[in-house]
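Yeah, one chain of the complex is gone here, protein chain that is, but the others are all in their spots.
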Amino acid sequence: MKRRLFAGMMPKVAAIMLASAGLSAAQARDLVVAQGIDVPGFDIHNHSTTAVEAIFVNIFDYLVMRDGKGDLQPALATSWEQVSDTAMRFKLREGVLFHNGKELKAEDVKFSIERPALDKNVMQNSFYNTIKEVEIVNDREVIIHTKGPDPILLNRLSRIGSGIVPKHYVDEVGWNGFATRPIGSGPFKFVEWKRDDRVVMEAFDKHWRGRPVWDKLIHRTIPEDSTRVGELLSGGVDIATNIPSQDVERVNSSGKAVTKPWQSFRVMTLFANMKEGSPLADPRVREAVDLAIDEKALIDTAMSGLGVPVRGSVAPGLSAVPMDLHNTYLYDPDRAVKLLTDAGYGPGQLSIKLQGPSGRYALDVEMMEVIAVMLEAVGIKVEIEALEWSAYQSRIWEPNKIEGLALIGHSNSLQDGFHAVQRARCGYEFSKKTGWCDKRFDELVNQSAVTVDPKKRDEYLSEAFHRLTDSRSILFLFQVQNIIGINRAVAWDPSPDEQLWMFDAKPASN
Amino acid sequence: MINYVIWRILQMIPILLGVTLIVFVLLRVSGDPVLLMLGEDAQPEQIEALRLALGLNKPLYQQYLMYMADLLTGDFGNSLRYNGQPALQVVLERLPATASLAATGLLFAVVISLPAGIVAALKQHRMADHIASSFSILGQAMPNFWLGIMLILIFAVTLGWFPVSGSDKPLSVVLPGLTLGSGLAAMLTRMLRSSLLEVMQQDYIRTARAKGLSQSTIIVRHALRNAALSYLTVIGLEASALMAGAVVTEQVFAWPGIGLLAIQAINSRDMAVVQTIVILSSVIVMSMNLIVDILYSVVDPRIQHG
Partner (left out) sequence: MADTETLPGLSPPLVVPARRLHLSPLAAFGLAMLTIFVLMAVLAPLLAPYDPTTPNLRARLVPPMWVAKGSADHILGTDHLGRDMLSRLIYGSRIALSVGFLGVVLASFIGVSVGLIAGFWRGPVDSILMGAVNILLAIPNTLLYLTVLAVFGQSLLLMIIVIGCINWTTFARVVRGEVLSLKEREFIEASRSIGQHPVVTLLRHVLPNVLGPIIVIATLNVAALIILEASLSFLGFGVQPPTVTWGRMLADGRNYIATAWWLAAIPGLMITTLTLSLIFIGDWLRDRLDPRNAS
């Protein structure tokens, strides 16, 4: 209505603007995707951000890739088989070309996988260092040797940093050169990168899956949420990630775009300081905190209903996680009060500091404020300390720095249960923060790391998960659910692994 | 004149040294950039290795000396956030974007304030004056980001006249330019109005008026020329505020300039980039001031630099 009114008032301007908008959508077939972050460059082994890999998947190919359901599917590797406890053979697809026209061969696979596996200075090393060597059998076949049995080798090969790059090209330009002018074999080839602005990619005609329907794929960096939503509503971008929950209705009723839930493997938790002298060293106090928090209400109020309550770092799509911890929570304020009384704290006698970041996770401060109200309802005084992300991180990263409870969200880029619990082993990062050590737990996790039999592995990990949950050194709150906004002219279903795989996006049929 | 310019340029050196020292100390006593680079999934051995590789284990003064030595050879360090790209290059490639934004902001400020200030002075205490003055004062009383968001909502999302964000379309610069220039426009309008009023009280204007010259002729021929000096002064002084305002504006409009880079760099403790930005922007600010000083003597030959 408004638009029509102004079109009447300013016929020329409006006509020109509308015409040009129509043109770019109908003829050029560009697809514009917007996120809040920029890529750090295309040195694919030197970043650790899922949202960055979400762009890379369009440029690079992987040996195996997850499909829309999260299951592993053949990609560059057409088949694979376990040849021994520590070796796996991969047959490579024929006729795969890099963007510069050269053929992708076994030596490229060896080169690409061995770098993160063997070079301790690249960021992704710790996720690949179970790999000992990539043996070239012939141009179309490799055998990956691991140091010990590695039940999650395929998980490693389908995630951040497992794209295959052309060896000859990296040899020629070096990783620094590659970081600004990458070449892969994915459906889109790199054209241009303007920092903090855009990555421009164009369709690769000779991609083995076929040519994508889009001529250009443009990834834009728009840090400000309201601006990103504005671009989605004005048609400036076709797909926008992390739509604030309060804008869902506005987007859906705009007629221009729709929102879809976008599952994340991130689980929000509270780390408890269990060290001597902390009131949270008393298991009754930790249980009281656990029982005092109504996760369902937390999700409904602070998160506008987006999220699933959990009692462990579990989510659909992760392998080897006990799903009985998913979609469940404990809430019993009366028992919480009793536990506190038993522990010697009357109403208002216990005060706990709740620390967290401000602006790192969606609505993080709001979460803390709601949790504080819930804890205060059972008689625990709460002091909130919210910090800008980098300050918070340096504050809680050092061992023993958490004062009471700390709000932390962890994702799971390996998409496997082992990664969710391994950092809680004694001496590892989580345990350093909370002070929790459990021999049996460590044994279980270490066992699972070298057990190939999936059933046994599940058992080990399931017990480990439950021991961690019962320890209440980490209180699990909920699995995060993001929202993605998609222009109605584009048909695309987000996959559960947080990747922006745009080969599957198609113009919507009207 | 040339001596004066050389002298002024030499004066920049100690100031620049002070600038580098301040920022270096601030950033090095801050948190650990390695942790920020690696993210939540980092392993302790990764952290140690990267720290060593970046020379972050050396004493502070050594790190500073190393840094200064590098600066003198044109090496401003490498960006942590951008995986070791040269910081100077990362910053310099943003300069055109910020320059065009600032120029547009300045242009808007001048284009708005000249007529608004003149009209307000001519129609003192009348409706036009009140309207111009109210807008100019509101421009100073409203946070920049707020104005930017409102402009997007009205002119980009609802009316669709301009792009919401980015810098790739011809009309992209309009809304961010307006946002950035609003404060300066407000200040210049107020300044112009009152200095015109002041000039018009003076004898030679009264004489001109007595000679029967029209009000507008007087303003254009005499009063404006005399008000130009203080007009220029304000622009020179506001150069630094324009740079500062770009930080907020660029964040709102996803404008890929130095301001957006600065925020991202500070957030990720990308020390080399932050230092380069601060050094570069202080050079720009000092140069702008110098240019304004030189313009002074062009506008008003009575001012001489000895």
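Per-chain residue numbering starts at 1, and chain names A and B are given in the order in which the chains are listed.
Everything that follows uses one rule, which is that a contact is a pair of C-beta atoms (placed from the backbone, for glycine too) under 8 Å apart; a residue touches a chain by one contact, two chains touch by 3 or more.
Note that the structure is a prediction, hence the values are computed from the model and not measured.
Visitor: For a quick check of understanding: of A:V258, A:L330, A:V365 or A:A489, which residue touches the chain that isn't displayed?
Guide: A:V365
Visitor: From the listed residues A:D71, A:E103, A:D342 or A:E388, report the one that touches the chain absent from this view.
Guide: Only one listed residue reaches the unshown chain, and that is A:E388.
Visitor: Going by the contact rule already stated, which one of B:Q46, B:N144 or B:N226 would touch the omitted chain in the full complex?
Guide: In the complete complex, the chain left out is touched by residue B:N144.
Visitor: Decide which residue listed in B:A87, B:V164 or B:L180 touches the omitted chain of the complex.
Guide: Of the listed residues, the one touching the omitted chain is B:L180.
Visitor: Tell me, which residues in chain B touch the chain that this view leaves out?
Guide: On the chain B side, contact with the omitted chain comes from 11, 14-16, 18-19, 22-23, 26-27, 29-31, 133, 136-147, 149-150, 153, 179-180, 182-184, 187, 190-191, 193-195, 197-198, 230, 233-234, 237-238, 240-241, 243-245, 247-248, 251, 262-263, 266-267, 269, 274, 277-278, 281-282, 285-286.
Visitor: Taking the full complex into account, what residues of chain A touch the chain not shown?
Guide: Residues of chain A in touch with the missing chain: 225-226, 244, 246-247, 249-250, 297, 300-302, 358-359, 365-366, 368-370, 372-373, 384-391.
The definition used in the following text is that only the chains that are shown with their structure count from here on.
Visitor: Could you list, by residue number, the parts of chain A that touch chain B in their complex?
Guide: 2-3, 6, 13-14, 17-18, 21, 38, 40-41, 43, 46-49, 120-121, 123, 125-127, 176, 179-180, 194-198, 220-224, 226-227, 230-231, 233-234, 236, 388-391, 393-395, 397, 408-411, 413, 428-429
Visitor: Chain A touches which residues of chain B in the complex?
Guide: Answer in residue numbers: 30-32, 35-46, 49-50, 53, 81-85, 90, 93-94, 149, 152-153, 156-161, 163-168, 251-254, 256, 260-261, 263-264, 267-269.
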